[in-house]
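What you see is the complex with one protein chain gone and the rest in place.
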Amino acid sequence: MSSPLLAVSELTKRYRRGGQTIAAVDGISFHIEPAETLALAGPSGSGKSTIARLLLRLIEPDAGHIEFEGGDFLSLNGAALRARRARLQMVFQDPLAAFNPRATVARVLGDPLRVHGIASRRERPRRIAALLERVGLSADLATRAIHEISGGQRQRIAIARAIATKPSLVVLDEAVSALDVSVRGQILQLLLDLQREERIAYLFISHDLGVISAIAHRIAILDAGRIAESGDARAVIDAPQSAIGKALVAATPKLTRTSMHDAS
Amino acid sequence: MNPLRRFLGTPEAVAGAIILIALFAMALTAPLIFPGDPQAIAGPALLPPFQDWLLPLGTDRLGRDVTAELFHGARTSLAVGLAAAAAALVIGAVVGTLAGFAGGLVDEVLMRVTDAFQTVPSFLLALAFVSIVGPSLGVVVAAIALGAWTGPARVARAEVLSIRERDFVASARVIGMHPLEIAFREVLPNALPPVLALSSVIVAAAILTEAALSFLGLGDPNRVTWGGMIAEGRAVLRTAPFLSIVPGIALVLTVLGVYLAGEGVVETTAVRRSLS
Partner (left out) sequence: MTVLLSVRDLTVTYRRDGSEVAALKHISIDVAAGERVAIIGESGSGKSTLALAIAGLLPQSSRIEGRIDWPGRNHAPIGGRDIGFVFQDPSASLDPVMAVGKQIAEVAHTHLGLGWSAAYAKAKTLLERVRLPDPDVALRAYPHQLSGGQKQRVAIAAAIAAGPKLLIADEATSALDTIVQAEIAALIRQLVAEDGMTLLFVSHDIALAAELAERIAVFRHGDLVEIGTTAQVVNTPRNAYTRALLDAHLGLDAGPMPWRTGTPA
């Protein structure tokens, strides 16, 4: 009846390096439904981040199609592409690098509102305060510089900026990997709350199967630019079929805790 | 520690700042201390310095007050130096940012134009420009800027090339910001520090170029300039060398002051960078 939110088919990106052509992304196809989380896992160099950049049109593919919200996303250009970007957002791994070093919180959150004409200049401070509250931060933070706030707060700001334009899909590129574990849980919970309340779909890129099993519905495991296996996240992590899937599961550190009373 | 205190902690920076403050004071107070036309005759011709308290630095061939000329000349030197450097930095930063950010054909064209300007000696360029358009303050400023913008353009481009690969530029694209806004609001401000580090060199060079143009008679004829004063004194160099030496010393001190203060600023910001 309805087409998926995002349908990627035969996406390919090649790089030339030292006279050789290497396919960083080699004919990849996948789809994401509304309010769903698809995880992309795989070792470094498997093409995870390249896929993120291709989806966001930060780099252009050599072949393939991207259909987003029922339209051909790759045919958009200029103003039409910029307008469409409101619906497809991204959160980067390093929250410090993802912001202009001179920016304040208010400017970072005000930019998308201004660029997409969502809020007038007069209305903006109120909308910024609402966004800050939405991601669990105090509205007083608006006047602070980005470099003055903590890493966890910065990643909340990055999420607030991504949801400012009411997107239907947010690409999270290792978005919790640089965070302390105690902060990581809160950010994951925030992402889940936003997904439930605003029906946002996530493409969750991570090398950490533990985090993926906590947040993702489905998983695709990449190896050398191809999807080695994909399916229900729980099922794949419990019983991986591909060699790379097995290696990833085996390599993940396991914390075996016996319950309190049977330890001496 | 605040940047001002750190700046004042370096002796050369303090020396440079003192010279520049004195110079600005001279330029600003010139119309108050020496009202009227500094080129008017004020006393007997060729009066040596330190003879008359009212004419402490003596008079020139026509009996004009050297002190008044020196003060008014500071106005011209500073105005031309700062305006030309500002123009060169603005042109250079804009050209460099566009070239580095746009890449491709735009980059290629802009950088070949930069090459073309850089291959012609900048003084020759200024000389030719003023000879064709005719000497006036604005033309002199433009002529000097014409030869000085290429350095800032190259530095800005190199900086922009590395900044445009950073995540915050990607995230500006992701939120749908217009490329020109990204270039000038996100990228350019972050590319400026190394470009501004060139400013002391450019200001000093601009002041010297202005003096040289005036020396050759291509300065604004309605204004007193140090270069013009040196040229004036040349005819009587044997009998009244002070006429060339006094503005010469002023020129040397000014350039020295600009360099020292500029060096101090660079040092201060460098320390702050290494701390953060």
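Letters A and B mark the chains in the order given here, with residues in each chain numbered from 1 onward.
Here, contacts are C-beta pairs under 8 Å (C-beta built on N, C-alpha and C of every residue); 3 or more make two chains touch, one makes a residue touch a chain.
In this text, all values refer to a predicted model and were calculated from it rather than measured experimentally.
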- Message: One chain is left out of this view; which of A:7, A:96 or A:249 touches it in the full complex?
- Response: A:249
- Item | Residues in subunit A touching the chain absent from view | 33-36, 43-45, 151, 180-182, 184-185, 188-189, 192, 196, 201, 207-211, 213-215, 217, 234, 237, 247-260, 263
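Quick note on the criterion: only the chains that are shown with their structure count from here on.
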- Query: How many angstrom lie between the CA centroids of subunit A and subunit B, rounded to a whole number?
  - Reply: 49
- So, in the complex, the side of subunit B touching subunit A is made of residues 166-168, 170-178, 186, 189-190
- Query: Which positions of subunit A touch subunit B when the two form their complex?
  - Reply: 53, 56-58, 82-83, 85-86, 89-90, 92, 94, 97-102, 111-112, 115-116, 158, 161, 164-165
